[in-house]
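Dropping a structure here in structure tokens format, bear with me for questions.
Note that one protein chain is taken out, while the other chains of the complex remain in position.
Naming follows writing order (A, B and C), and every chain is counted from residue 1.
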């Protein structure tokens, strides 16, 4: 195929996006527009989507540059609730730290931190009812922590040990906790999107009052499931809240490969005629406010909302990833929207309801709590060290009742274990 | 699961869309807003998508209520070209009529008409270069007719006879004509969308000047492929034109099940930050103008456009369908945007370049032309009457070279035919 | 058979408020094959409704509904169009119970017409069942007559695991002997076509021996049951014909007993040959009955090409292909 120029037309060009900074570059985010607090005031929850297109291009903010909470989006939380929010974010951070380290110590195969994005799971979970169903991606462990899911259960899962409620079957961090309104996490991106819509449709069709909330990353928005989900939700006015945690990166690909060079992720909502909000994801109060708005909207039969949290993935994609290979080292430090924990802390201090000392003490206390729990969990075993669920459990739950062929295979497997380990092979 | 009312909340409700009219109802489309010609004037082709959101909610029109061509979108075609356009639409209509009838006569298994939507294939094809690649759905036979593809080839395909270039393999109307810039039609909805983007990306990456155009129906926009395609096109600024022929109906489901109760299909473009136009699909000049605008835009590296043609499916979905079972009988007659052929005819007559007599004569002449071609085609056989491609062809083209297992199966099949038909079994 | 399916859905909608039916054109219109005719009117729009055209969405939404506690029964209009929804079936529905250790389950039945013989061309004729049997966590069910269709569909809907329920569309309106040039016989003239109005179920995982015989065991399902029966009747071969009904879990006992009795085994399906379900059947039969087999397990299948439109009857595993296979296996 030769190049063909015709009618004196200039040749076509393929545009391939490129992030602004690569390793060695100095990160400079001065081009990111941070509008003033309340640039776009909070509309009524029953507003028509067509009337709030600008909210999909703005940035809902509550915490001002001086850390004061301002404007119509301010959810007006009391100090106890603010401290609870801070505590949960700190606990999440401590948990992430320890578990990341556990992976590095060879105690498990895999871990994923949510550093820098803590507000998008903690503040959101605080707005929902306990029995609303969350359909998270793999980076919303903050929901479980906020909902007081026993941390030891999370650790058992991460270690795939004999205490793991998921029987060691799932990759670490792929929790499932129905009682805590936390849907089984999938390794397959964005599949939870239509599922959340289905759950919400079921709830609506039964005249229930529970709503669904679903999370995915910026990169994941490209999957077809995203579109199927938004289409279904628009058609049936499903009581569901779509959330896109735009942390700027997929694995090594920046959000430009999901379309962010042209528009915001919140603007996707406009295409379906549903409400869309773009929110400062590192402002826990803005996150809370947006989610509360969307939840009220869903619960009063005003339909679905898509919220984009504009945030930044402070660390690697997972323990398998090394971000220094593809992005500038200091991006997080330069991030114009700061750190969600630091911002909330500053706010509380500004209110006179918190202090650096209290903060330091709490951090230590929470880290101790995590360490203690970790020790407990490790009594149940760590990955690859024998204390796993019995081998037979591998064949359970494929179906409700085990069919003959799995029974046969199970018997075969047990004989193999016997060949391998002799009479004392049976662990547990 | 009992209904649970909590916090005095009203129960959720599932909204299930319902079209305005069902069999027995009187169709009344007076609520459809038809804006005046040039309500939204034609912007420069290099305009930023963000500046033309309103075009996604308007309706590009050229032919005024008095059939005059007005406004900035008027493509200013000379009378010869207008007559050519009319002729192609009439020919398409005659072709559809005969082939529909052929199916009813048992000469083939299946047919799909494009009645009422002729402008969306004829006028669009006229704006493109002959070597731009069209990725049609099954209802754009007008492209082939406009590009002077030999009609007998279309008929041979419909009859799956020995003249069929597709060797009788495909369902009728699933043409393929690379030399005419017409991509192989798929039975699977919307798969052509990402393919068109890929073709356009390839063209751009080679510095070619050819662009791609792709069509799908309103119902088909719900498939994940649609989203994947728009995402890719947005990311790489692909020179592709997306078209949604919104003929109000999928099979028995109205466009509300694709989300039209909330917004327009053109508005989907806004979500991706690409240009979106909503066009009167029964106004051939508006269709031409919109497509020309988008083609110019694509060819000058200004990126993709999504065009919605607002039109109406005048007849059944296919020969397998009976629309009287699910929609009001007189919808087409009541359709506020009229009939594309009649409107163009009236325009030409208004210009003094056409007359009722000429129109009637042309209709007869074209029908004769179609009938004559049909007779020719039927010499090559009709479906199920022996004059098909040799049986061996069934095994060809699965791969470039036939692997051993297909050779074995082919030999087996030939022996079967021998058993079945004896020595004279070989047709052709 | 289409009425039997309709009746099964009606019965289940009536008995169980958790049952929900959805799919393209299944609502007001009642489905392109009329499987859901009248159900929306009777049970209401929130129980039986049309959907957007996205198989990914239909199945994914079904998974979510099932997680909530409903029993969704989505329809995929043609089995050929199930692929856009395959990820939701394979990676989600099939895995839900296992990956969550029973925390979430997926009692969903995906109905879909499959198979050829209606001049549907390559995209309205496919038989993709073997793919589903490879996916652990899904049951695959295929009825061959109205009575079974109703009983199996009810059992599928009541099952607490995801079931793919493939309906052989060629026999929706009557059995099919394989002689496409003979007049269509309606179900009403057919034995075993009487379908009780009320609730009944046929256990999943149990095959039916539709003809007892001593000479050779024929394992088949769907449309091909009738074609095999016609050929057997014509040729007078004393074949034992087993209608598998459920491909997974397979009724291995019935199969094994029969093959050990007859010493010969033929497997018949319309799907393409390579890695079709016949491969699994052949593999299992020779594993379990090796010393009883007097001839290789013979597979009679569709060819490894797309389903061709005009040559559909040269493609279809009809009477001639079957007769030749019987000749061969009885000679061996």
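To be clear about the criterion, a residue touches a chain if its C-beta (ideal position, glycine included) is under 8 Å from a C-beta of that chain, and two chains touch if they have at least 3 such contacts.
All of these numbers come straight from a predicted model, not from anything done at the bench.
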Neighbouring displayed chains - absent chain, whole complex: A, B, C
Residue of A:253, A:301 or A:363 in touch with the missing chain, whole complex considered: A:253
Contact partner of the left-out chain, one of C:11, C:142, C:230 or C:282: C:282
Residue numbers in chain C that touch the chain omitted from display: 56, 80, 83-84, 86-87, 90-91, 95, 98-99, 122-123, 128, 130-131, 133-134, 136-137, 248, 271-272, 274-280, 282-283, 286-288, 290, 293, 295-299, 304-306, 332
Contact footprint on chain A, counting only the chain that is left out: 1, 14, 16-18, 22, 109-110, 160-161, 164, 167-172, 174, 186-189, 219-220, 222-225, 250-253, 257-259, 320, 325-326, 383-384, 388-389, 391, 393-395, 398, 405-406, 409, 412-413, 415-417, 419-420
Residue numbers in chain B that touch the chain omitted from display: 133, 135, 165-167, 169-170, 174, 176-178, 183-184, 186-188, 191, 193-203, 205, 212, 224-225, 227-229, 231-232, 235, 397-400, 403-405
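As a working rule, only the chains that are shown with their structure count from here on.
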Centre-of-Cα separation between chain C and chain B, whole angstrom: 34
CA centroid of chain A to CA centroid of chain B, Å: 41
Contacts with 2+ other chains: residues of chain B: 1, 14, 16, 222-225, 257-259
Residue numbers of chain C (touch at least two other chains): 46, 51-52, 54, 56-57, 68-70, 84
